[in-house]
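Removed from the display is one protein chain of the complex; every other protein chain stays in position.
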Amino acid sequence: MPMEKTFEWPIRVYYEDTDCAGVVYYANYLKFMERARTEWLRQLGWDQQRLLHEYGLVFVVVKAEIGYKKPARMDDSLTIKAQLSACGGVAFTFTQQVCRGDELLATGVIRCGTLEAKTLRPTKMPESLANQLKNIVS
Amino acid sequence: MPMEKTFEWPIRVYYEDTDCAGVVYYANYLKFMERARTEWLRQLGWDQQRLLHEYGLVFVVVKAEIGYKKPARMDDSLTIKAQLSACGGVAFTFTQQVCRGDELLATGVIRCGTLEAKTLRPTKMPESLANQLKNIVS
Amino acid sequence: MPMEKTFEWPIRVYYEDTDCAGVVYYANYLKFMERARTEWLRQLGWDQQRLLHEYGLVFVVVKAEIGYKKPARMDDSLTIKAQLSACGGVAFTFTQQVCRGDELLATGVIRCGTLEAKTLRPTKMPESLANQLKNIVS
Partner (left out) sequence: MPMEKTFEWPIRVYYEDTDCAGVVYYANYLKFMERARTEWLRQLGWDQQRLLHEYGLVFVVVKAEIGYKKPARMDDSLTIKAQLSACGGVAFTFTQQVCRGDELLATGVIRCGTLEAKTLRPTKMPESLANQLKNIVS
């Protein structure tokens, strides 16, 4: 993955993130990846409270593929990378990496969709946001 | 604590519950205690979706005091005990224990309150529920 | 997926599992799926404390693919299904489903590997366990 237009977000590993095998618990990489996506959206001007209160929309994950290569541990300082790799009017896909310095610890391909918050039914995202995202992909 | 009218709920410890010290992570005892309170309410006929959809109410914890005595570990089979020790019209208090067989691992005193779901402001619980709970305390 | 030899494990959804979109948080399906795999192993006679203390081994997830179809909600009673779909000497794969009655809410393909607990390096699982698992797959 050439990650030229990649957003990076630093994460520190705490006790809460680890399990009794001495490493970060496998489900918690999904939390880390989401924090990076959330901060990426925020720096584009879209926090998710705004999305909910102004537009009545929520983003949800519709598909997640995670590859675990090396374990992260307590006190590790990690970099979570996120790159928008595809975007339509409803759904969009991130290619993500969890790194410790130069070491690649985990990879993710995360497909998100847009739902109407009240009904939880798929719907289009705001056109201004879709245009903004499509420009970032291409 | 004489726990005569005590409700008991079994819990199995999984990887998700532990941390890299090899024991159950300290915040997760609050999850375990809540599961027992939730199941206690359910067997009284009050699940919290009903409370929300019929009455527009949510219960929240307003105070929690937890004492950690011995660690629980991966694969442990625990019993979570809950006893209603006080109840007014808005708030109510549980005395709780986390046990592994005869061993007492943790204690909790959990005070809950009733909020209007929309505003998150304190309000009275349904009178029928308050009466039901007060009978259990006394 | 014809799930003939499928193991099923019941899960109740609590507050701890949900998020502010009103549904089960996406990473928590990985916890649910792991609980079913853990209980499946346990009923085969292999709890993971035994694996660690007798053999010095831990199982880890090396790849996870999750498809989210419909949301689960607070108080839902779910069935988590697990079927062993492949097994070698080191790694093994589960096909999993999260169901609410007849509704399929999520699917998972989870590939696990065996590590030496001290070094966290890949190694073979105990031969007796490998033989037991291979019989279940075929």
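Should a chain be cited, it is by its letter among A, B and C, assigned in written order, with residues numbered from 1 in that chain.
Going forward, contacts are C-beta pairs under 8 Å (C-beta built on N, C-alpha and C of every residue); 3 or more make two chains touch, one makes a residue touch a chain.
If you're wondering where the values come from, they're calculated on a predicted model, not measured in any experiment.
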Absent-chain contact - pick from C:E16, C:D47 or C:E116: C:E16
Which of A:L44, A:M74, A:L104 or A:A130 contacts the chain that the document leaves out: A:M74
Sole residue of B:A86, B:A117 or B:I136 that reaches the chain not shown, by the stated touch rule: B:A117
Residues of chain A in contact with the chain not shown: 12, 14-16, 31, 34-35, 38-39, 42, 47-49, 73-75
Chain B, residues in touch with the chain not shown (by the definition above): 21-23, 26-28, 30-31, 34, 58, 60-68, 71, 117, 120
Footprint left on chain C by the chain that the document does not show: 15-16, 18-23, 25, 27, 73-74
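Note that in this section only the chains that are shown with their structure count from here on.
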From chain B, the most remote chain by mean C-alpha position: A
Nearest-to-centre chain - CA centroid comparison: C
Interchain centroid distance [CA atoms averaged], chain B/chain C, Å: 28
Shared interface positions of chain B, touching two or more other chains: 15-16, 73-74
